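Okay, so here's the structure we're looking at.
The complex is shown incomplete by one protein chain, all other protein chains being positioned as in the whole.
In order of appearance the chains are A and B, and numbering begins at 1 in each one.
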Amino acid sequence: MQMLASDHPTAQHAKLAIDAVLRVRERRPRVHCITNAVAQNFTANLLLAAGAIPSMTVAPDEIADFVGSADALLVNLGTFDRERREAVEIAVNQVVNAGRSWVLDPVFVDRSQPRAQFARSLMARSPTAIRLNAAEFAAVADVQAGEKTPERLALDRRCVVALSGAVDIVTDGARTAKIENGDPLMARVTAMGCAGTALVTAALAVETDRWVATLGALLAFAVAGECAAARARGPGTLAIEILDALANLDRETLLTRARLS
Amino acid sequence: MQMLASDHPTAQHAKLAIDAVLRVRERRPRVHCITNAVAQNFTANLLLAAGAIPSMTVAPDEIADFVGSADALLVNLGTFDRERREAVEIAVNQVVNAGRSWVLDPVFVDRSQPRAQFARSLMARSPTAIRLNAAEFAAVADVQAGEKTPERLALDRRCVVALSGAVDIVTDGARTAKIENGDPLMARVTAMGCAGTALVTAALAVETDRWVATLGALLAFAVAGECAAARARGPGTLAIEILDALANLDRETLLTRARLS
Partner (left out) sequence: MQMLASDHPTAQHAKLAIDAVLRVRERRPRVHCITNAVAQNFTANLLLAAGAIPSMTVAPDEIADFVGSADALLVNLGTFDRERREAVEIAVNQVVNAGRSWVLDPVFVDRSQPRAQFARSLMARSPTAIRLNAAEFAAVADVQAGEKTPERLALDRRCVVALSGAVDIVTDGARTAKIENGDPLMARVTAMGCAGTALVTAALAVETDRWVATLGALLAFAVAGECAAARARGPGTLAIEILDALANLDRETLLTRARLS
């Protein structure tokens, strides 16, 4: 296990990132989530546990009202129905015009051509951050144009790229950090990744350095997962324990447990 | 802490209210819920824990079949999509014609104009009870017509008004009770309020005095929340523990813990 020494080059980054995610509790940002039906409940509970105020409507008639009064927007493509697509168009237009942060989670784009196409059209709208795994990366990056690494994708799209895996990579093209925290059992809970991306959205609402915000959210999420795994007896209890762990997480635990490189 | 003395004016009310909510276990009423996607699973589980039989379809083609064989109807506006609106129209017509109870939960009407407008049109259809918080109250009450208090709204609309907050107020205009039970952690679980309103619907299916039914359901809900909070370590475990607490709640615990005024 790699401990974070106080003179390590990323120690300052870790502190800033931890400050950012803990600020969610104080500021209580409103996070509007257009997310899939499987993830809605768990995502809302994770945001509440972290201190944010979630709203989840996808109705095109009122999405503008909700996004207009939200501090940041999550767009998760995990349920790709007509109404959600229509809502996404309205919501992204609005948040881009208002200059607020929004995050794209292109779930399962590797399994569906229409979804991958929609994801690429959204990436052209400059999301603040995008979070995806290796298979999803391969499905949406323009490899012919040279987007072969997360750094390159981040530079091209002017966004933070968070590439999830056994180790999470967070890069804005100029700065890259790896998060070695987390627990394999997290992958056995549905919508766990979706909820983590929602936490990124909450952190972006309270921190202007988008790379720091993304890093802080994913670090806190991974550490909460570790704490939860220590108490859990399987995937059922893990999903419950991570909510408690996130609500109870303190700066000391985060600093002690952070394994960044 | 204010204990309930046996000669207190509301002691008899408390007993009647507790009888009403416990009757749900014996009668097992069918409760049809048109509710939001975030709340559906937790609401169904809370109703099952209380002894009711939930059904949750929102498909306009078959909503009439379900409402026709249900004992009461919940209309929650937390997801305001086209299909749900259509289903609500059909369902409310049917339940009003059949003379059965129905409850309106105008979630987040303070965040969306179209939703507030729809809520107001539903309030004109005389729901048996309406449950809302202060912000939602302000968005739907006709203040110019003098609807400045829950009592006045209840009298005008001939329904029970349950105003939720740190203290819950339950009034039919003539009788008003305050419930001081509950736990702040309940607000950190998504759909907690929505599920509480579903329990009100179940109690209305088995008790003709609508004020007593509403009071009983919200008292049992708040006491279950207290019991759950005593075991919980955070919002994750609270959401699970409240289901167990509600299923295991007995008359003695309710009478002992009730803090009504």
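Just so it is clear, a residue touches a chain if its C-beta (ideal position, glycine included) is under 8 Å from a C-beta of that chain, and two chains touch if they have at least 3 such contacts.
What you are looking at is a predicted structure, and each value in this text was computed from that prediction instead of being measured.
**Q** One chain isn't shown here. Among B:V103, B:A129, B:A245 or B:L260, which residue touches it?
**A** Reading the full complex, the residue touching the unseen chain is B:A245.
**Q** Kindly state which of the options A:S112, A:T149 or A:T253 is in contact with the chain not pictured.
**A** Considering all chains, including the one not shown, the answer is A:S112.
**Q** Which positions on chain A touch the chain that was left off?
**A** Here the touching residues of chain A are 36-39, 41-42, 78-82, 108, 111-115, 188-191, 232-237, 239-240.
**Q** Since one chain has been left out of the picture, which residues of chain B touch it in the full complex?
**A** So the residues of chain B touching the unseen chain are 37, 40-41, 44-45, 48-49, 54-59, 61-62, 65-66, 69, 83, 239-245, 247-248.
In this text, only the chains that are shown with their structure count from here on.
**Q** So the centre of each chain is just the mean of its C-alpha atoms; given that, what is the distance between chain A and chain B in Å?
**A** 34
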